[in-house]
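Worksheet for the structure shown next.
Every protein chain of the complex appears in place save one, which is left out.
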Amino acid sequence: MSISTSDEWADVEKALERAFTAANKLYAERGFGKPYGFGKRPALITIDLANAWTLPGNPYTCDQKAMNTKIIPGVQTLQKMARGKGFPIVHVTTAFDNTNPEDPNRDTGLTKTPVHCLKYRPENSLWKIDDRIAPIDGERLIIKKCASGFQGTDLANYLTSIDVDTVLVAGVTASCCVRATLYDAKAHGFRPVAIKECIGDRIPAAVQYNLFDIGAKIGDVRTVNDCQEYLNSL
Amino acid sequence: MSISTSDEWADVEKALERAFTAANKLYAERGFGKPYGFGKRPALITIDLANAWTLPGNPYTCDQKAMNTKIIPGVQTLQKMARGKGFPIVHVTTAFDNTNPEDPNRDTGLTKTPVHCLKYRPENSLWKIDDRIAPIDGERLIIKKCASGFQGTDLANYLTSIDVDTVLVAGVTASCCVRATLYDAKAHGFRPVAIKECIGDRIPAAVQYNLFDIGAKIGDVRTVNDCQEYLNSL
Amino acid sequence: MSISTSDEWADVEKALERAFTAANKLYAERGFGKPYGFGKRPALITIDLANAWTLPGNPYTCDQKAMNTKIIPGVQTLQKMARGKGFPIVHVTTAFDNTNPEDPNRDTGLTKTPVHCLKYRPENSLWKIDDRIAPIDGERLIIKKCASGFQGTDLANYLTSIDVDTVLVAGVTASCCVRATLYDAKAHGFRPVAIKECIGDRIPAAVQYNLFDIGAKIGDVRTVNDCQEYLNSL
Partner (left out) sequence: MSISTSDEWADVEKALERAFTAANKLYAERGFGKPYGFGKRPALITIDLANAWTLPGNPYTCDQKAMNTKIIPGVQTLQKMARGKGFPIVHVTTAFDNTNPEDPNRDTGLTKTPVHCLKYRPENSLWKIDDRIAPIDGERLIIKKCASGFQGTDLANYLTSIDVDTVLVAGVTASCCVRATLYDAKAHGFRPVAIKECIGDRIPAAVQYNLFDIGAKIGDVRTVNDCQEYLNSL
């Protein structure tokens, strides 16, 4: 079920690397890609690090090597630091009350993806956050129904009410929910930071080209180590 | 000032084409990429087809060949049809009341792009819609301050109030404002359609890989001809 | 704990009745208070008809006579009709993940009301919808954290996605959550209808003066019987 070993992608990634080097030079000349810098009070937001995405065998399953060697460990490191410092952690996942495709009142809407597996029921583990990085008491679990963690949720209202100005975003996928969340974080007036090693997808190059677009126009792209230093400095 | 002639991009586009063919097969196996289909009442939305993007010589200038041979002519064709049929046309652009980088109360916020040229003043033509596709009396001009045409504007409220269910989106850029607008159109409950030939960027491959992600997960990607047939059928 | 028997209110209601008669005449002269009329596809929305409000003995408890003789029976009647016709029913309540007043990351924010009793835990019945009008399978339960059922929820997105244009609103309280929900229904492009007998409060006159303001400027105020006739006509 994996599409991450396709030989096509090695070529793509090399070609994109060359092209983005040229593009970055030209973006810089035009005044794009300036960093925002970190702000005064961060929140750590994870997007769709729920079992349907983090574990093997589901339609939403993401690249497992990146998940297990980089994304989950990186998030664990940053969660531990954020908890130690008292910074808020928000866990965003996706679930639906009514996935019956015949019901005109279902809350999935029209959809391009196999949402039927994400029914919000206690016995369904797929929408629940991966045990390795699950919420502890007092942390927010936010359920969304579309790509962005901000759309149709109280995430922006919540972050404003607790005086957050910087959102550190990890999760999947680069090409959909993470990117949409970063757009909206900026739109709502926060400083969006994409945590480089902690963002995954199903298609390898999708991380690469989405992080390129994000860094040029949407959010700062920073390493786990950068984020650790920032949290330590507060 | 153009980056569209770089030889690097020809390689990239060929490599992406091969890779996306493989990816599409695997997305289909997993149940991604299903079309929404057109709905009952469309609106035609243009994103940032203002002089800063459509004309040469500005930091925001987009690929001029695509602009003049495909984007503007395609939008002209669809605007004419929509007007003839009485469907709403919305022109979205970007402008700011206060672009003074020293003023902590400016409305540009932090920004990764050269927004200082988009000051909302009558004498500044850069934020104004390109004359070739400009609003006529009764059409909405909506000014946004971030990527999405929906964020911080009344676009969703307006479309709901006039019973629109389908948004046909044209404009620039694929990698930023058009993509963000399509995410939000879906989030707000509309059917988002990316008009294939009428979406541009500064970097050629950016149209290609953004339309790939959009088609897989966010919106239908349809040709000008498809949209014409749809409008004709109503 | 009741404030509904105070003698002060009888005087108030009589005085308000005289005054609103005069005011309605002047509003009409100025062109205020025109009815929207019912639309094509309604949803029935209940606001905070959860045990903390509907049952006696809580800080949020509302006027019990109105609750038991008018609000609950009226909602039961309309729910039965809406279910029979396949129109969507949405149950909105209020609950919080973290009500610890010492935690700077709590999701209650600052608050003027005793939210500590509304912790979102299975063993806490106070945030749950009253059994007499509880959701059945397939109906939405939406949890909000502020006055309006639309703020910080996917209610507007959901209603747009299922092609609703009219919202019939019942619940409590007239002076806070119901009124805020009606404002937002209109803002999002829907036709807001306040179901006259099905809106309650803790203070009797609050229903009267809030329905007066609503009818003049915000939404249509219609009886249960009007709504029944409308549902029957569809």
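Letters are used for the chains, namely A, B and C, taken in the order the chains are written, and counting of residues starts over at 1 for each.
In this section, a contact is a pair of C-beta atoms (placed from the backbone, for glycine too) under 8 Å apart; a residue touches a chain by one contact, two chains touch by 3 or more.
All values derive from a computational prediction rather than experimental measurement.
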Across B:Gln76, B:Asn98, B:Ser125 or B:Thr223, the one contacting the chain not displayed is B:Asn98
Determine which one of C:Ile142, C:Leu155 or C:Ala180 touches the chain that has been left out.
C:Ala180
Residues on chain A facing the left-out chain by the touch rule are 156-163, 165, 187-190
Touching the unshown chain, chain C contributes residues 1, 3, 6, 8-9, 11-12, 14-16, 18-19, 22-23, 26, 30-37, 59-60, 109-114, 146-148, 151-152, 175-176, 179-180, 183-184, 186-189, 191, 202-203, 205-206, 209-210, 213, 216-218
Provide the residue numbers of chain B that touch the chain removed from this figure.
86-88, 97-98, 100, 103-107, 109-110, 138-141, 144-146, 151-154, 157-158, 161-163
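Heads up, the rule we're going with is that only the chains that are shown with their structure count from here on.
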Examine where the copies chain A and chain C touch and state whether the two sides share over half of their residue numbers (same) or under half (different).
same
Considering only C-beta pairs in contact, identify the chain pair with the most of them.
A-B
Per the centroid of Cα atoms for each chain, what is the distance between chain A and chain B, given in Å?
24
When centres are defined as mean Cα positions, the distance from chain A to chain C in whole Å is 36
Within chain B, the set of residues that touch 2 or more other chains is 187-189
